[in-house]
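Structure below; questions to follow.
Missing here: one protein chain of the complex. Every other protein chain is in place.
Chain lettering (A, B and C) follows the sequence in which the chains are written, and residue indices restart at 1 in each chain.
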Amino acid sequence: MGVIKMVLITKNTRVIVQGMTGHQGAFHSGEMIKFGTNVVAGVSPGKSGGTVNGIKIYETVMDTLELMPEASMLAVPAPFVRDAAFEAIDNGLKLIYILAEHVPVHDTMEIVAEANRKGVTVIGPNSPGITVPGEAKIGIMPNHIFRKGDVAIASRSGTLTYEIVKAVTDAGFGESTVIGLGGDPIVGLTFLDVIKMYNEDKNTKRIVLVGEIGGSEEERAARYVKENVKKPVVGYITGRSAPPGKRMGHAGAIIERGTGTAESKIKAFMDAGINVADYPDDIPKLLK
Amino acid sequence: MGVIKMVLITKNTRVIVQGMTGHQGAFHSGEMIKFGTNVVAGVSPGKSGGTVNGIKIYETVMDTLELMPEASMLAVPAPFVRDAAFEAIDNGLKLIYILAEHVPVHDTMEIVAEANRKGVTVIGPNSPGITVPGEAKIGIMPNHIFRKGDVAIASRSGTLTYEIVKAVTDAGFGESTVIGLGGDPIVGLTFLDVIKMYNEDKNTKRIVLVGEIGGSEEERAARYVKENVKKPVVGYITGRSAPPGKRMGHAGAIIERGTGTAESKIKAFMDAGINVADYPDDIPKLLK
Amino acid sequence: MNLYEYMGKEIFKKYGIPVPDGYVVSDINEIRPYQYPVAVKSQILSGKRGKSGGIKFAKSQEDLKEAAKTLLGTTINGLKVNKLLIERMINIKKELYLSITLDRSSKGPLLMASPDGGMDIESVPDSRIIKIKIDPLMGYSDYISREVSEFLGLSGSLKSQLGTLIGLLYNAFKKEDSLLMEINPLIIDSSDNIIAGDSKVIIDDSSLYRHKQYIFPDPEKTELENESASKSFTFIEMDGDIGVIANGAGLTMATLDALTLHKLRPRNFLDLGGTDSTDIVEDAFSFVLRADPKIFFVNIFGGVTKADTVANGIVAAKNKFNIKQKIVVRLSGVHEDEGRRILMDNGIDAYSNMNDAINELVKLNGGN
Partner (left out) sequence: MNLYEYMGKEIFKKYGIPVPDGYVVSDINEIRPYQYPVAVKSQILSGKRGKSGGIKFAKSQEDLKEAAKTLLGTTINGLKVNKLLIERMINIKKELYLSITLDRSSKGPLLMASPDGGMDIESVPDSRIIKIKIDPLMGYSDYISREVSEFLGLSGSLKSQLGTLIGLLYNAFKKEDSLLMEINPLIIDSSDNIIAGDSKVIIDDSSLYRHKQYIFPDPEKTELENESASKSFTFIEMDGDIGVIANGAGLTMATLDALTLHKLRPRNFLDLGGTDSTDIVEDAFSFVLRADPKIFFVNIFGGVTKADTVANGIVAAKNKFNIKQKIVVRLSGVHEDEGRRILMDNGIDAYSNMNDAINELVKLNGGN
């Protein structure tokens, strides 16, 4: 039996948690460890020395390098995300997950630009993370809703993702990988990146895309699906009932030119042969 | 007969000249064309529309993109180098040669960092450029001193390089590629980059490295030669007689720790089996 | 945060971008001697205020007082006019369009410019608009302006003025954590000066902790919405009658979608966020209650926010605020059984399935 390639993380991936002594860092790193994640260190400036969940806390990411960390969960408040992300990137980590919401967009832009330059994968900000059942999770998705299986899910939401995962699991399926891309206008991984990974992933037989209004990532992913993906894909778009959002002046209209609405996204999905669910609970039925 | 791979440029490389209407741009682009370089466009903001050396002048690099330029010669004064380099990089050019001396080092640092990020090769600043006899040259080396041959030369100097090229040519040899790395403390291509190219280049049978005091690039290249290069290498170092230069505070001493002197470089060369010439004119004799 | 024209122009001025001479009044008594003619511009956050009569012109102080009397306090495009910007008139030779905005797909700033500025820029074809992506790490450099000037056909002094202006605008965009800085029209006057004729500036809400000067009630929000800004939940008013409390932006949105597909009309959007506290649930109820819905619908998927905590919060809110309306609850996820038991003990029905809960809402609403 050869090594099975997973999407982004395995149970061997060495993970550190920046901000591990905080409320969220402590709670979610505990859940991650229960799920099977190989958490090797915590980092909390000014609070190093002790342990959290039995894992040693360090002062800086640099101090953890002897443990050869590969991925970092950023469980720090939004104003500290840029610094923590740059620390992780500069110290050579290759996967960075950003939990926080309300990260200033200019900070995110710089983090993502820097990450692209150094070949680093960023998940988030404002994301529930990534879960690979049977292997590991980095993030805050509830452990108990997952079952190992062949459905891969990508979503821009948090709680709604859990809802859909649970529905999929309850219907007798299981998940190969679930990634929450994050709800912010600019995020690291986008649908297009993830659909490519899922398409190539041997453990994935079916794909679910959970999009929402705004931007044109769903439309781009749909084009890719149309041209490249043979696996069955189910889609769901939230925001059909939303009043037109705050417009970004004329500029927003010029950029979007009609994309970005729920109608545009649903149409793009349908054009690509993606089965579109009206309600989250309908998704399992459409998985056949 | 297959396509012969050259070092960095061939006669087909499509070259633009930024600042072509200036004194240096006009003169040297003319010489480059005589040498066989495929100059496809000039760029001179505010002076577009006409021609120089029969080549059309454009307002911006963007305007030349339909000609699919691959390399740019920057013949603009030092204060404008950063902007011109960013323009070339942002418009997708893959080789940038910077002629000017006295480019502020902070500008060079940013150009080189940005170029590395985008996979762009930078030659210079303060460099005479690159010449591949029989193919093309980008830069200001005098045309008449070259003859096609198998000696590859890398140098941190300008005029001294011509002196050595002429000596090599007069001695009956010829050159495969000559690169002037540039005399500034920070430059794009360094000895280590170039020695690797020369080592792999099928047209190169012998290598000449012309170094000078300051920095430790000669030492690093020597280590590479020792471990990887089977082709005969001849070295020459200027600055043996130089009084100790301006010291960069204690910091300079801590970084250099004894490297950077002529003695250190000559010793590193000798340790690597590089034949070291006492006078530039002795170089041809040592080429065997 | 969307800024009024006059606030955007204050930012422009701070960064050195030329704007017309002018001053702001919120009362007719603030009008002072000035050089006429002037434009009198209603400060409302609406794109079409010119067409709707929100901009007038005055040749004298009497004219101006008349115009101010007409405009101040009126409602234009549904927005109340509280302030006027009075600006010296400019002899317009040409109107351009210029903006820097956040581009989601390239994940960085996008500069756009067009020679066809003025009111109808959205109908200008893409071929007449230059779009230049700016790398956030590389930042702005002069060649970008040269590309723009060439596209716009500017040369000489106009080219160099535009170059300076774009550099300043990018600086402002970055330093002020802006999502949009738009100048439409960007005016070339009869003396060939380039001046920002209007401003549309949006500041990133997430950045306000480092730009405290922009923290003020958002004029585009209702009073209740502005009041909710200090809360940890997200609250938006709508015009229906089902009061919604859910957790997670996506699930809340999906809840509104499902209601709408069933022809039910939500009164609000309320996302509890990722906290686990009965107090926040109580607080949420007090907000929705003030919006006076016909029915409450609570839709929770328990994760970090546990179902039993929410159940306890619902019971506490019902008692504390003496809520008379029917409360339909759907609980799933962490501690859902305990949560449903708590609710049942207090006479509140709870569903585990979203569709079942919505069917109950349809029934309560009188059927479709």
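Criterion: contacts are C-beta pairs under 8 Å (C-beta built on N, C-alpha and C of every residue); 3 or more make two chains touch, one makes a residue touch a chain.
Just so it is clear, the structure is predicted and the values come from calculations on it, not from any experiment.
The chain not shown here is in contact, across the full complex, with A, B, C. From the options A:I55, A:A84, A:I123 or A:V151, the residue with contact to the unseen chain in the full assembly is A:A84.
The chain not shown here is touched by just one of B:D63, B:D90 or B:E114, and that residue is B:E114.
Screening B:G22, B:G42, B:G149 or B:G215 for touch with the missing chain picks out B:G215. Where subunit A meets the chain that is not shown, the touching residues are 45-46, 59-63, 82-84, 86-87, 90, 114, 117.
Residues 137-138 of subunit C touch the missing chain (whole complex, contact as defined above).
Residue-level contact of subunit B with the missing chain is found at 27, 78-79, 101-106, 109-110, 112-114, 117, 140-142, 144-145, 155-163, 166, 183, 185-186, 210, 212, 214-217, 220, 238-243, 246-255, 257, 278-281.
Everything below uses one rule, namely that only the chains that are shown with their structure count from here on.
Look at the CA centroids: the one farthest from the centroid of subunit A belongs to B. Summarising the inter-chain contacts, the pair of chains with the most C-beta pairs in contact is A-C. Centrality by C-alpha centroid: the chain sitting nearest the overall protein C-alpha mean is A. If each chain is reduced to the centroid of its CA atoms, subunit A and subunit B end up 45 Å from each other. Note on chain placement: the centre of subunit A and the centre of subunit C lie 27 Å apart, centres being C-alpha means.
Put simply, the C-alpha centre of subunit B and that of subunit C have 53 angstrom between them. Across the assembly, subunit A contributes residues 117 that each touch 2 or more other chains.
Counting partners per residue, subunit C has 135, 137 as the residues that reach two or more other chains.
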